[in-house]
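Left out: one protein chain. Kept in place: all the others.
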């Protein structure tokens, strides 16, 4: 089922052997440093081979990896974070976290979609799937950024919006639609990083931004591969096939102009060096905030409009030319 | 308990006698028109005596009279009404009704607090006490007036905001506070008529307006007399005493500058001529909308600010003079 | 009758005789198609609202002619999608079957004397799914409404985002949203009428961004599909769940309208919009 596990099995075997050799050589006379170096070199080679060209389906699993850094890991990397809660009306959806933060010279508002890092947290955080109350919390915090006149940074990581009965009863459609409006018109610089899985409208609700970045092995899709397979073929088990079709990798989306930048991950994926990944992402966020601060609000809003205005691909029979992207 | 019932008893006796005489004289030879005219004259005299000087407590009962015209009666008097529903999120509180309306040459948005006219309707409409969802519905419709650039007319008639568990859980305070903000800043002319009981913050939530009118025998109070008596003396049965203290009549409030105009009622109260009352109120609303349309938005907003800015009564020890009103 | 409308009607004539009779899925009554059409595709016996074709919808609403825009915007195949059939093959099949070249028609017309920008989605083409063409046509419509200072009304009917265009389809939610924002900033109202079904990416974008949101009786409206929810909660949903009437009770929409009353309802709402526009113009003049 999980193609990454197969790949990682070989790596784990190598890791174990290297570790064994190290333990064996430690405190003993026999110098095994040559053998260790050789194994390490082999390890790096295998790593590069295994992860140099992941299939879309493998990327989906990479994006969902349980040890992959989550929104709160990036937030923990800020110089300061003051969490704020609730939609002001009825709930504090823990699938959305947010608050004031400091990153280098920037004071910002940060919002993240937070999945659980284990089953217990996943249950508490509804697997990172927001309810309408969560989107309304996010919208409120986005408007708070505007009120405080601070840039907004979002971390996207969700399979999609919560598809439960209560979410429908509390107008999930309206919550997402309203969030889109707020993000499209927000009068401060906005930046979004897709750190894991960007699933459907539930991701887009927090992902309209002046700059949209993706981690190399994260995915961002019109529907989850399982959902797409269910919709098109009535068979969620054909998810791998759907993933191959959906063009959901960072490189695909950079090609379509849907995202602005790809942040490289360590070989083997972000979870193999979480701290390094967090640092790299936050460094890039900080640098781009510097860039965004050089534009006037009018310039930002016009550019934001133009960017989304031209997304799509169509033939123009009248003009005789193809559409944008 | 109800002081009005006592007063009305004598009237009903007279009414019955006049009716008896009429029936008796009908189709008979004996001309009793002189006797009838005499009784009718006496009736008018008693009416004037009884209702010429109601006590505050009697006015409270007048304002709550079950046959007193309600918001929907005024709305039915509009030339057109297209009802709109809901808070866009979770409920359609029927204690608040609203929609587009036409009144003479004016297209407007109208919002009313609707109590029940019998026990069944009272249960359905929660006795006219709004939940947070109701205030959010009202706020949404007020903002819709702004979106459509149409004047807003509200009809206030509530004992107060709903004091139930769910209303607290859904942030009644926030709902009212937010509604106040929207009404204070609404970028269209606004007009409010207190048609029955204006109870506390639950009434004020829909009552910040460029012109606030009150029907002669309606009341508008910082708390219901029962609530006030309970708060101050721990005894809701001292409501009559509280009513005497609270300065809740239209004349009192006109004196404080809290309301702008008093609309006279028929002798004996609005319920004795509902159609006439509705017509009189709507005529005055239409005329005042004409007046409000002669001001620019800037003038309206400045005047609205100044009006509320100066409400209150205090000593100014530094200036050596008393405060406003 | 204007060219545009005749074009829309002609396509009925090619149908064979068997297709002249339809069975009402709600009450079982067998209905003669011309009668059904004359009754706005509403079952005369039980008032079941059949899904309406975009041409018929427009015909049922506009006073005179309809100035279609963006008809030259036609689908491409950005992902080179092929499963059982290629995406272009699917598009061609639907075009043949539905007489539509995409899932929305956009243009300008008058409703009861009120000029309006009108977009009408059609479930018969790819389930009304939104891809680049639906997004682009609607965006051009909304932008044109902003430029001409007219209110915009969109009839939705959609299974959501179109899978075969992947993320480009999803981005149409952002694109139309941006256009709606500018329409609103210009002071013109936005009105949607949600028809059966309205779900997913359409429901979660412009459908629920309108100032006034109406729905046709018994239309199915929601974010997640019924099946998805039932799989999640592992039980059957009540029949009324996600119906227009259910949403009205829950406060999501302004009203539920019978199709027979839709034109007159829109006329009145557009009348309020016109009154507001006249107030704005008067204020601009005196400023």
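Note that the chains take the letters A, B and C in the order they are written out, and that residue 1 is the start of every chain.
FYI, a residue touches a chain if its C-beta (ideal position, glycine included) is under 8 Å from a C-beta of that chain, and two chains touch if they have at least 3 such contacts.
Fair warning: this is a prediction, and the values are worked out from it, not measured in the lab.
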Chains in view that touch the one left out, judged over the entire complex: A, B
Option touching the unshown chain, where B:6, B:19, B:49 or B:168 are the choices: B:168
Options B:176, B:239 or B:262, residue touching the unrepresented chain: B:176
Listed residues A:15, A:35, A:92 or A:240, member touching the removed chain: A:92
Chain not shown, touching residues in chain A: 80, 82-93, 100, 106-107, 133, 137, 144, 147-150, 293, 296-297
Missing-chain contacts mapped onto chain B: 161, 163-165, 167-174, 176-178, 180-181, 184-185, 200-201, 204-205, 208, 220-223, 227-228, 230-233, 241-242, 245-248, 252-253, 256, 258, 304-305, 308-309, 311-319, 322-323, 325
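One rule holds for everything that comes next: only the chains that are shown with their structure count from here on.
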Per-chain Cα centre nearest the global Cα centre, belonging to chain: C
Far-end chain from chain C, centres as C-alpha averages: B
Cα-centroid distance, chain A relative to chain C, in whole angstrom: 33
Whole-Å gap separating chain A and chain B, where each centre is the average of the chain's CA atoms: 54
Where chain A touches two or more other chains at once, by residue number: 169-171, 174
For chain C, residues contacting two or more additional chains: 208, 250-252
